[in-house]
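Omission of a single protein chain aside, the complex is shown with its protein chains in their original locations.
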Amino acid sequence: MSTQKMHIDSYERNWMIVSAVLLVLFATAVSVAAFGLGIQVPAPEQRVDPRTVATDPNSPWSNPGLREVAPGKYDAYILARAVPTWEYLPKEMTIPAGSSVSFYVTSSDVQHGFKIQDTNANFMVIPGQVSKLTITFDKPGTYNFICTEYCGSGHGVMYGAITVTP
Amino acid sequence: MAKKDKDDDEFRPTGTIAVLTIFVITLIAIWATIYMILVGRGGTL
Partner (left out) sequence: MNQYQVSPAEKKFIGSHLLVAILALAVGSLFGPLQAFEHAGWDFYPYLKPLIKSYYQGLTVHGVLNALVWTTFFIMGFLTFNVIFGLKRPLKNPTLNKVGFWLMVVGVVTAAIPILANQATVLFTFYPPLKASWAFYLGLTLVVVGSWVEGWGLFMTFYAWRKENPNERSPFIAFASVVTALLWQICTLGVATEILTMLLPWSLGLMENVDPQLARTYFWFTGHPLVYFWLLPAYISWYAMLPKQAGNGKMFSDTLARLSFWMFLVLSTPIGIHHQYVDPGVSPTWKFLHSMFTFGVFFPSMMTAFTVVASLEHGARKNGGKGALAWIGKLNWSDPSVATQLLAGILFFFGGIGGLANASYNVNLVLHNTAFIPGHFHLTVATAVTLSFMGISYWLVPYLTGKKLWQPKWATIQAWTWFVGMIIFSNSMHVLGLLGAPRRVPLGLAPYVPAEWNSRLIQVGIGGAILFVSGAIYLLVMLKTALNKETVEKEVEVPIAESMQDPANTPVWLDRWAPWIYGALALIVLMYGPVLFEMISNIALNAPGFGKGPIW
């Protein structure tokens, strides 16, 4: 009984080979973008206590905002919150073109999202966790950042803007 | 209970290959378009 051989039609075998090659191709392209071009997904950064992160004077999110850490290099500490109302703190930031900004975003209540339009910054904001990505803004203009995870009835009005000056 | 039709052995799924070729071309085109958007939007490190 167990001598039965698996029968696979030659067309189907070729199709499976094509599928495998295709997937290897995609995997390679993704790896090149990640490890060659530095387009990476967020990594664990820091854990915080969502109950005190906005109020503890030692927490950078008790005084959210932009800090210039080196010429043209900034850290942006951003608090996302639904209570008392749906907003990011700060709501607006201005930087000169060519600046590179590391965003450190956390939440003091429910889950939120953070997506800066026309960039690859797009991640979850989870209470207790700090999300970080770094973006370089070469083109002047206004970049809205919007909430992309349901956080209550004001979810659709939760946004802010980065102004990049020439 | 193998009731094989004669033509089963001769059946060559050429139409299937045609359908799937169209599919693969579409897949590559759409996937590559999105991938190029990703690359165009720049690094995150």
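Lettered A and B in written order, each chain numbered from 1.
We take it that a residue touches a chain if its C-beta (ideal position, glycine included) is under 8 Å from a C-beta of that chain, and two chains touch if they have at least 3 such contacts.
The structure presented is a predicted model; accordingly, all values stated were derived computationally and were not measured.
The omitted chain makes contact with just one of the residues A:A54, A:I78, A:V101 or A:C151: A:C151.
Residues 1-2, 4-9, 11-12, 15-16, 19-20, 23, 26-27, 30, 33-34, 39-45, 47, 49-51, 82-84, 109-111, 113, 115, 117-118, 120-132, 144, 146-153, 155-157, 159 are the ones on chain A that touch the missing chain.
Within the complete assembly, residues 1-4, 7-8, 11, 13-16, 18-20, 23, 26-27, 30-31, 34-35, 37-38, 41, 44 of chain B touch the chain that is not shown.
Here, only the chains that are shown with their structure count from here on.
Chain A and chain B have Cα centroids separated by 31 Å.
Against chain A, the residues of chain B that register as touching in their complex are 12-13, 16-17, 20, 24, 27-28, 31, 35, 38-39, 41-45.
Those residues of chain A lying in contact with chain B across their complex are 9, 11-12, 15, 18, 22, 26, 29, 33, 37-41, 118-121, 133-136, 138.
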